[in-house]
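For this depiction, one protein chain was excluded, whereas all remaining protein chains were kept in their positions.
All chains are identified by letter, namely A and B, in their written order; residue positions are counted from 1 within each chain.
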Amino acid sequence: MAKDITVATSGIASGVFERPERGRSAAFLRQAGILIRRNPLGFIGLLIIVVFGLIAIFGPWIAPYGLNDFKAGDPNAGMSAHNWFGTDAIGRDTFSRDVYGARISLSVAFISVLGGAAIGTAFGIISGYSGGTLDSFIQRSVDTFIAFPSLLLLLIIVQALGPSQRTVVLAIMLGIIPGVTRVVRGAALAEKHNQYVEAARSIGASTPRVLFRHILPNVLALAIVIMTTLLGFAILTEASLAFLGLGVPEPAASWGRDVSAARNNFPLQIPAAFFPGAAITLTVLGFNLLGDAIRDIADPRLRGSQS
Amino acid sequence: MQTFILRRLMIGVVILFFLSIIVFVLLSVVPGDPAKQRCGLSCQGDQIAAIRHSLGLDKSRFPVNVTGNPPFVEFHKNSQYGDWLRDVVTGDLGESQYFHQPVTKAIRNRLPVTVELMVLTMVLTILVGIPFGVISALFRNSPLDYVVRLTSIFGLSVPSFWVATLVLIVPLALWNYSPPLGRTVGFTHDPIGNLKQFTPAAAVLALGSAAGIMRLSRSSLLEVMRQDYMRTARAKGLRERVVVLRHGLKNSLIPIVTVLGLQVAGLLGGSLIIEQIFTLPGLGQYTFIELFNKDFPVVQTMTLYIGVVVILLNLAVDVSYAWFDPRIRYS
Partner (left out) sequence: MADSYWNKVTAQRISRRRVLQSAGVAGAAGAAVIVVGCGGGSSSNKTPGAGTTPKAKATTPSGTAGEVLNGGGTPKAGGTYNIGTSVDFDTFDPHISIAGGVAYFSRLYNAVINRSPRSTTFKFDDLAESLEQPDSTTYIFKMRDNVMIGPNQLGVPERAMNALDVKASFDRIKNLPQSNAYAFVGQKIASVDASADGKTLTIKTPQPYGYFFYRIGSGINLIVPKELIETPDKMKTASAGGGPYVLNPGAYTEGQNASLKRNPSYYLKDKANNNAALPYIDEMSIKIIADRSAQRTAFQSKQIDQYSPQNVDEANQLKSGADYAINKDSTNTFIAFTMNPTKDPWKDDRIRLAAMYALNRQEYVDRVYKGEAQANGLVHWSLGDYALPTAELDKLQPYDPKKSKQLIQAATGKDTVDITVMWPADSIIEEHNLHLPIWLQQMQDAGFNVNKDPQAFVTWLGNYTDLKYDSSLALNQIYEFAEFEMDFEHSEGPARNKIYTIGVGALDPSIDKAIDDSKAIVDPAAQAKAVQDVQRKIYAKGPMFLPLVTPNAFTLYQSYVKNIPVGLGFSGLFLNTTYLDKA
């Protein structure tokens, strides 16, 4: 999804919501209502994410059966009132497993994106602001990774470290950092020549201070915008790794791996393959829709071309 | 122009060099002693040493080692990395320890499959992505525009392995139908059969990239349409269509071509999965099998090979800018 980020420009207007002065809650609601009406798709995306988030958080209460309860139904049963999405090869309830799968996908995605974005932002700011050899070095390293099929690199990393939740998070983080670094670097470069920065420097502000108080806030808004896209990427990557057998290992439930298991199961149960993948699609769709909406809101200049 | 290309190539070599080291280090982190595992159940002591030697594992890892004793640095004439690098650079790509066949032979047999898959995917991406993106931009905010935008954002969200799985199992479950899998027929021998095999795979791969291109074409063209020179063209009284096609499209193609080039890297990664699922015996499948069988020298070689392809491709993309926009010069 890094390619989509490059379309977004730097220079994000700060302040998404205007702060009302009087009758705060009513005015706030009105503002929100306007936003929703202008960006219906984004609102739908938000709803989707919230729903899946709730599913993830309240999973154990929502799921009718246990994660590995293989007595939930007859093995390889189709959809029924007993098992809404049918069962898998040994009789575990597909619906319950999909609910639990949300926990894995969302937690892996959030942790890796937060970590990756944080590190990438740090690198990007350092690189963009300092310039010179450090910048060159970081830039070349980033080019190395971007110029390469990330999936292969991730596969190698996971193979090297062994499959576990920690490894998957680490691998996805490493996959995110180069893209974030590049984008943030661009923004930091632009900010460097900003008047605020020059003013601060002229009165002798130290570099960390400048970085922190001037560059970071502006860059941060950009980072947050691209994070939604990154979350979608993280979920797809985790699912792909799980599909290949390199994701979070059994007996944890992972959407990706459930699709792969359903593929080799005979007799074929289409629901078992369909629903986990549909869950992945919906979640990523939610993040993409939301991301588009945030981008529209945050950068009015783009509004003309994107909306 | 020549210096530009030369400089980019040199940078490319440096990048590849670092990439190979990183991959090598990663692969050497893997625990377990391959010699002992290879040796098997009834392993005897002398066997392990012999196998270790035949796998080249008794050499030191790097040509240069830092040691605890003076002179603190030791050089090795033969090292795993050094020998590998030397062989690769001189054209000896080695042999797969899993297939017991030279890597060059595998590449020769499998490259056409992967190339065809990539070409087909790119063709589909361009044929679907650009026209719909352009239409969407031209008829902005119309129902058609919304449909295209929804479709494209959907296409970005869908996991390719899921679509591939459904494409294979739904016809199988419902109608007992499956495209001819396994052995590929050459295009010249049997075009229909060949396309029957490759098209589902290419279509699935192209989903994501076409969606991305659709969005990008749309936004890129919209961006260009608002530019001053476009207004000038309209003011001159040219018809809208002429304006768009002659002036706008060509310029909006630059970001599109850039992204297409970037997408190839992603598609090569995706081909790993798709070739597996559709059993196309291409390089993606090969790399994957080698990786899973821990045949690391070959994985390194393939990584390098893919890296070369990607870098050359991106270079071609950059060079093509000059054709799209005469203002761009490379000094």
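Simple rule for what comes next: a residue touches a chain if its C-beta (ideal position, glycine included) is under 8 Å from a C-beta of that chain, and two chains touch if they have at least 3 such contacts.
Small disclaimer: the values here were computed from a predicted structure and weren't measured.
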TODO: Mind giving the shown chains that are in contact with the missing chain?
DONE: A, B
TODO: Quick one: say which of B:S28, B:N78 or B:Q101 touches the chain that got left out.
DONE: B:Q101
TODO: May I ask which residue of A:F85, A:Y100, A:F243 or A:F275 touches the chain that does not appear here?
DONE: A:F243
Task: subunit A residues touching the omitted chain (full complex) - done: 68, 70, 75-76, 89-92, 158-159, 161-164, 243-246, 249-251, 260-261, 263-268
Open item on the list: For subunit B, which positions touch the chain that isn't shown here?
Closed with: 30-34, 36-47, 50-51, 54, 97-101, 105-106, 109-110, 168-169, 172, 176-178, 180-184, 273, 276-277, 279, 281, 285-286, 288-289, 292-295
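Here is the rule we go by: only the chains that are shown with their structure count from here on.
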Task: Sites on subunit A touched by subunit B in the complex - done: 1-4, 6-7, 41, 140-141, 143-144, 146-153, 155-157, 159-162, 232, 236, 239-240, 243-244, 256, 259-260, 262-263, 268, 270, 273-274, 276-277, 280-282, 284-285, 288-289, 292, 304-306
Task: Interfacial residue positions of subunit B with respect to subunit A in the complex - done: 11, 14-15, 18-19, 22-23, 26-27, 29-31, 150, 153-154, 156-159, 161-163, 165-166, 168-170, 172-173, 212, 215-216, 219-220, 222-223, 226, 255, 259, 262-263, 265-266, 268-270, 272-273, 287-288, 291-292, 294, 299, 303, 306-307, 310-311, 314
